[in-house]
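For reference, the structure I am asking about is given below.
Only a single protein chain was left out; the remaining protein chains are all shown in position.
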Amino acid sequence: MRGYASILLLILVAVALPIIILNLSRLLRPSWPSAAKYATYECGIVTTNEAREKFSVRYYLVAVMFLVFDVETVFLMPWAIQMKELAVFGFIELGLFLFLLLFGYGYIWSKGALTWE
Amino acid sequence: MFITFALITLLGALGMLLQKNVVVAGLCMVAAFFGVAGLFVLLANPVAAALQIIVYTGAIMVLVLFVIMMLNSHEEEAGAARPVQRWLSLALIAVLAFAAVKLVLASAGLNALAVKGAEMPQAMTLQKVGTTLFADHLLGFEVAGLVLLAAMIGAVALTKRNL
Partner (left out) sequence: MVSLNAVLLISFLLFSIGIAGVLIRRNALIILMCVELMLNAANLNFIAFARHNGSVAGQAFALLVMGFAAAEVAVGLALVVALYRRRDTVQVDDINLLKG
């Protein structure tokens, strides 16, 4: 358990920092609120609608490709660490795995899923 | 420590179950996954914890939030009462709980395991995982590659407008 103390400390600092900064500035600043000050861009253009807008579906395909290749990296990691011990057999095994995924990559490329239409 | 992570996990899951706003429910799911990663650390398995954070709270959560934003469906769900489903789920959980408790209490092997665990096996390392995964479970590994390929092609075929 000893090695995790630093991670715990990092989490605590990350949580505490915004709380401290926000409360400190609230204590120190003068407070005369007005409608114009509460606008999102006080000196800029007037906002017209909510920040939560629809994204395009095109983003979905990019996100899916990211997900698949992220998981692939997770599978590569144990192999990379044990590469010498696994020798040729492991290399062939991994080659098969990579071939499957590169095949998929070639497929989506040929279908034009990677181009921004 | 165990209680803390267990509480984070269960409260996150409950928040997801009860929260009407989909975005907030998604963030509750992040909390639940994070709690599970903490439990993995407590089980002396930093490998699983790191992978949990990379895959679940990284990739899957990004994807879910993407879709939530995309569909613009963060409006409230219609609060229709669903008595049949509610009772069905309660009954199912009760049956599961009964079976689980009965099995756990009745199984001699499991009790022996619970006692044996006290002798502190070593922590999991990535080396051990590599050896096991690539030597003993290579079929599962290749099948996982095939399933990922199928998922990739399926997602493209379902969402691409003009193939």
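Every chain is named by a letter (A and B) in the order it is written, and numbering of its residues begins at 1.
Here is the rule we use: a residue touches a chain if its C-beta (ideal position, glycine included) is under 8 Å from a C-beta of that chain, and two chains touch if they have at least 3 such contacts.
This is a predicted model, so every value here is computed, not measured.
Novice: Please identify, in ascending order, the residues of subunit B that touch the omitted chain?
Specialist: These residues touch the chain not displayed: 2, 6, 9-10, 13-14, 16-17, 22, 25-26, 29, 32-33, 36, 39-40, 42-45, 47-48, 51-52, 55-56, 59-60, 63-64, 67-68, 70-71, 73, 77-78, 80, 82, 85-86, 88-90, 92-93, 96-97, 100, 104, 110, 113-114, 116-118, 120-121, 124, 128-129, 131-133, 136-137, 140-141, 144, 147-148, 150-152, 154-155, 158-159.
Novice: Counting contacts across the full complex, list the positions on subunit A that touch the omitted chain.
Specialist: 57, 60, 64, 67-68, 70-71, 74-75, 78
The working rule: only the chains that are shown with their structure count from here on.
Novice: Subunit A to subunit B: how many Å between their CA centres?
Specialist: Chain centroid spacing, subunit A to subunit B, equals 19 Å.
Novice: For subunit A, which residues are in contact with subunit B within the complex?
Specialist: The touching residues are 1, 4, 52-57, 59-61, 63-68, 70-72, 74-75, 77-79, 81-82, 85-86, 90, 93-94, 96-97, 100-101, 103-105, 107-108, 111-113.
Novice: Name, in rising order, each residue of subunit B that touches subunit A in their complex.
Specialist: 1, 23, 41, 51, 54-55, 58-60, 62-63, 66-67, 69-72, 74, 126-127, 129-131, 133-135, 138, 141-142, 144-146, 148-149, 151-153, 155-156, 159-160, 163
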